[in-house]
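Structure in C-alpha coordinates, see below.
The block that comes next holds chain A.
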Amino acid sequence: MKINDIEARMHSKFPESPLNRDDTGGTGVQWSIAVPISGIRDAATEFDAAGFFLESITALDFEDTFELVYHFNCYEPGSRASVRMLCGHDEVPPSICDIFRGAVWLEREVHDFFGIKFSGNADMRPLLLPEDADYHPLRKTFGKVGAYHKREVIYG
Partner candidate 1 sequence: MDELEKIEGNERVYSLNLGPQHPSTHGVLRILLDLDGEYIVKADPVIGYGHRGHEKMGENRQYKQFLPNTSRMDYLSGMLYNHGFVLAVEKLAGIKVPERAKYIRVIASELNRISSHLLWFGTYLLDLGGITPFLYAFDDREQILDILDAISGSRLTYSYCRFGGVSRDVDMKFIEMTRAFLKRMEARWVDYEDLVTKNVIFIHRTRDVGVISLELARQYGVTGPNLRACGVAFDVRRSEPYEVYDRFDFEIPTGSKGDALDRYVVRFREMQQSCRIIDQALEHLPEGEIMTPKVPQKLSPPKGEVYTAFESARGLTAYYLVSDGSPGPYRCHIRVPSFGNLNVLNDVLPGTLVADAIAILGSVDLVIPEIDR
Partner candidate 2 sequence: MSEGLLGSELFRLILGLVIVLAFSQLNALFLVWLERKVSGHIQLRPGPMEVGPHGLLQTIIDGVKLVGKELIMPLKADRKLFFLAPVLVFTPVLVGFLVLPFGPGLIIHDMNVGVLLVFAFSTITVLAILTGGWASNNKYALLGAVRSVAQNVAYEIPLLLAVMSVVLMVHSLSFSQIVASQKTVWFVFIQPLACLIYLIAATAETNRAPFDIPEAESELVAGFHTEYGGMGFGLFFLAEYTNMFIVCAVATSLFFGGWNGPFGISLGIPGVFWFLIKTYFLIFVIMWVRWTFPRVRFDQLMNFSWKVLIPLSLVNLVITAIVVKII
Partner candidate 3 sequence: MGYFKDIFNGGLSLIEGMGVTARRLFRPLVTVQYPRKKIPLSSAYRGHIELKIFGESGTHKCIVCLNCEKTCPSGVIRVQGEKLKEKGPKTLTSYVIDFSRCSLCGLCVEICPTSTLKYSREYELVGETWADCKIDLLARLARQVEEMEAEKKTQGIAA
Partner candidate 4 sequence: METSGLNFILQAAFWVTVALTVAGASIAVFPRNILYNVLGLALALTGIAGFYLFLGSLFVALMQLLIYVGAICIAIVFAIMLSRPLHMEALPRPRAKVWLGILGSAVFFIGAVSVALKTKWLPAAGHVYNSSQWSVQNIGNALLTRYELVFEVISLVLLVAIIGAVITAGFSRRISS
(Lines give C-alpha, C1' and ligand atoms only; values in the text may rest on other atoms or scores of the structure.)
Protein backbone atom coordinates (compact mmCIF):
# COMPACT_ATOMS: atom_id res chain seq x y z
CA MET A 1 0.00 0.00 0.00
CA LYS A 2 1.41 3.27 -1.12
CA ILE A 3 -0.46 5.13 1.56
CA ASN A 4 1.43 3.30 4.35
CA ASP A 5 4.80 3.85 2.69
CA ILE A 6 4.21 7.50 2.35
CA GLU A 7 2.90 7.77 5.86
CA ALA A 8 6.14 6.33 7.18
CA ARG A 9 8.15 8.66 4.98
CA MET A 10 6.19 11.71 6.04
CA HIS A 11 6.51 10.73 9.65
CA SER A 12 10.24 10.51 9.42
CA LYS A 13 10.43 13.75 7.48
CA PHE A 14 8.29 15.74 9.88
CA PRO A 15 8.85 13.94 13.16
CA GLU A 16 7.45 16.67 15.36
CA SER A 17 4.31 17.24 13.29
CA PRO A 18 1.10 15.74 14.65
CA LEU A 19 -0.28 13.01 12.46
CA ASN A 20 -3.93 12.08 12.68
CA ARG A 21 -4.97 8.69 11.55
CA ASP A 22 -8.52 7.77 10.71
CA ASP A 23 -8.78 4.04 10.22
CA THR A 24 -12.54 3.97 10.16
CA GLY A 25 -12.73 6.28 7.20
CA GLY A 26 -15.21 8.41 9.10
CA THR A 27 -13.86 11.63 7.75
CA GLY A 28 -13.03 10.34 4.31
CA VAL A 29 -9.30 10.94 4.81
CA GLN A 30 -6.99 8.09 5.80
CA TRP A 31 -4.58 10.26 7.71
CA SER A 32 -3.63 13.86 7.85
CA ILE A 33 -0.45 15.59 8.78
CA ALA A 34 0.19 19.15 9.81
CA VAL A 35 3.30 20.66 8.32
CA PRO A 36 4.87 24.06 8.70
CA ILE A 37 4.68 26.47 5.80
CA SER A 38 8.20 25.64 4.74
CA GLY A 39 7.41 21.94 4.65
CA ILE A 40 4.69 21.86 2.05
CA ARG A 41 7.02 21.66 -0.91
CA ASP A 42 8.88 18.73 0.65
CA ALA A 43 5.61 16.98 1.34
CA ALA A 44 4.34 17.59 -2.16
CA THR A 45 7.57 16.28 -3.65
CA GLU A 46 7.21 13.11 -1.62
CA PHE A 47 3.63 12.63 -2.79
CA ASP A 48 4.62 13.31 -6.37
CA ALA A 49 7.41 10.75 -6.21
CA ALA A 50 5.03 8.18 -4.73
CA GLY A 51 2.61 8.62 -7.64
CA PHE A 52 -0.13 10.53 -5.86
CA PHE A 53 -2.28 13.13 -7.51
CA LEU A 54 -3.46 16.39 -6.04
CA GLU A 55 -7.16 16.30 -5.43
CA SER A 56 -7.82 19.71 -4.07
CA ILE A 57 -6.33 22.69 -2.36
CA THR A 58 -8.55 24.69 -0.15
CA ALA A 59 -8.33 27.00 2.79
CA LEU A 60 -10.22 27.60 5.99
CA ASP A 61 -10.49 31.10 7.33
CA PHE A 62 -10.20 31.38 11.09
CA GLU A 63 -10.03 34.46 13.18
CA ASP A 64 -6.40 33.84 14.03
CA THR A 65 -5.06 32.15 10.94
CA PHE A 66 -5.73 30.56 7.58
CA GLU A 67 -5.45 26.85 7.36
CA LEU A 68 -4.56 25.44 3.96
CA VAL A 69 -5.67 21.87 3.33
CA TYR A 70 -4.13 19.83 0.52
CA HIS A 71 -5.78 16.54 -0.34
CA PHE A 72 -3.70 13.93 -2.06
CA ASN A 73 -4.91 10.64 -3.39
CA CYS A 74 -3.55 7.81 -5.45
CA TYR A 75 -5.14 5.21 -7.67
CA GLU A 76 -5.30 2.59 -4.91
CA PRO A 77 -8.38 2.12 -2.80
CA GLY A 78 -8.54 4.14 0.37
CA SER A 79 -5.42 6.23 0.07
CA ARG A 80 -6.49 9.75 0.67
CA ALA A 81 -4.15 11.86 2.76
CA SER A 82 -4.44 15.45 3.68
CA VAL A 83 -1.64 17.86 4.42
CA ARG A 84 -2.63 20.76 6.59
CA MET A 85 -0.69 23.89 7.00
CA LEU A 86 -1.35 26.91 9.14
CA CYS A 87 -0.73 30.13 7.35
CA GLY A 88 -1.04 33.53 8.98
CA HIS A 89 -3.31 36.08 7.41
CA ASP A 90 -0.36 37.93 5.93
CA GLU A 91 1.96 35.03 5.22
CA VAL A 92 2.87 33.92 1.72
CA PRO A 93 3.11 30.14 1.37
CA PRO A 94 5.28 28.62 -1.34
CA SER A 95 3.60 27.35 -4.48
CA ILE A 96 3.73 23.72 -5.49
CA CYS A 97 2.75 24.39 -9.07
CA ASP A 98 6.11 23.22 -10.41
CA ILE A 99 5.60 19.87 -8.66
CA PHE A 100 1.94 19.37 -9.57
CA ARG A 101 1.07 21.27 -12.70
CA GLY A 102 -2.59 21.21 -11.86
CA ALA A 103 -1.86 23.24 -8.76
CA VAL A 104 -1.61 26.43 -10.80
CA TRP A 105 -5.35 26.73 -11.10
CA LEU A 106 -6.07 25.37 -7.63
CA GLU A 107 -3.80 27.99 -6.12
CA ARG A 108 -5.33 30.64 -8.30
CA GLU A 109 -8.71 29.65 -6.99
CA VAL A 110 -7.55 29.83 -3.38
CA HIS A 111 -6.07 33.22 -4.15
CA ASP A 112 -9.38 34.31 -5.63
CA PHE A 113 -11.41 33.34 -2.65
CA PHE A 114 -9.05 33.97 0.25
CA GLY A 115 -6.44 36.36 -1.03
CA ILE A 116 -3.60 34.03 -0.17
CA LYS A 117 -0.70 34.68 -2.51
CA PHE A 118 1.56 31.81 -3.41
CA SER A 119 5.18 32.63 -4.01
CA GLY A 120 6.42 30.93 -7.14
CA ASN A 121 3.10 30.81 -8.95
CA ALA A 122 3.58 33.35 -11.70
CA ASP A 123 -0.04 33.31 -12.80
CA MET A 124 -2.07 34.94 -10.05
CA ARG A 125 -4.81 36.42 -12.23
CA PRO A 126 -8.29 35.88 -10.86
CA LEU A 127 -9.62 32.57 -12.10
CA LEU A 128 -13.26 32.43 -11.20
CA LEU A 129 -13.78 36.02 -10.17
CA PRO A 130 -13.84 38.92 -12.62
CA GLU A 131 -10.49 40.12 -13.91
CA ASP A 132 -10.59 43.25 -11.78
CA ALA A 133 -11.79 41.61 -8.58
CA ASP A 134 -10.03 42.98 -5.51
CA TYR A 135 -12.18 41.20 -2.94
CA HIS A 136 -11.95 37.71 -1.52
CA PRO A 137 -15.44 36.36 -1.00
CA LEU A 138 -14.75 33.29 1.07
CA ARG A 139 -13.10 35.25 3.82
CA LYS A 140 -15.44 35.31 6.73
CA THR A 141 -15.30 39.08 6.84
CA PHE A 142 -16.74 39.40 3.35
CA GLY A 143 -20.42 40.07 2.95
CA LYS A 144 -22.80 38.90 5.61
CA VAL A 145 -20.57 38.11 8.56
CA GLY A 146 -21.69 34.95 10.28
CA ALA A 147 -19.71 32.80 12.66
CA TYR A 148 -16.03 33.67 12.81
CA HIS A 149 -14.14 31.38 15.13
CA LYS A 150 -10.64 30.87 16.31
CA ARG A 151 -9.15 27.63 15.06
CA GLU A 152 -9.32 25.89 18.44
CA VAL A 153 -13.09 26.34 18.58
CA ILE A 154 -13.47 23.64 15.97
CA TYR A 155 -10.29 21.62 16.19
CA GLY A 156 -9.86 21.92 19.94
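Simple rule for what comes next: a contact is a pair of C-beta atoms (placed from the backbone, for glycine too) under 8 Å apart; a residue touches a chain by one contact, two chains touch by 3 or more; residues count from 1.
Picked so that all candidates are chains of the complex that A comes from, given by their letters.
Please read all numbers here as calculations on a predicted model, not as lab measurements.
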Pick out the one candidate among 1, 2, 3 or 4 that is in contact with chain A within this complex.
1
Partner candidate 1, residues of chain A touching it in the complex
25-29, 51-56, 58, 60-61, 69, 71, 73, 75-80, 82, 100-102, 104-106, 109, 113, 126-130, 137-138, 140, 142-144, 146-147, 149, 153-154, 156
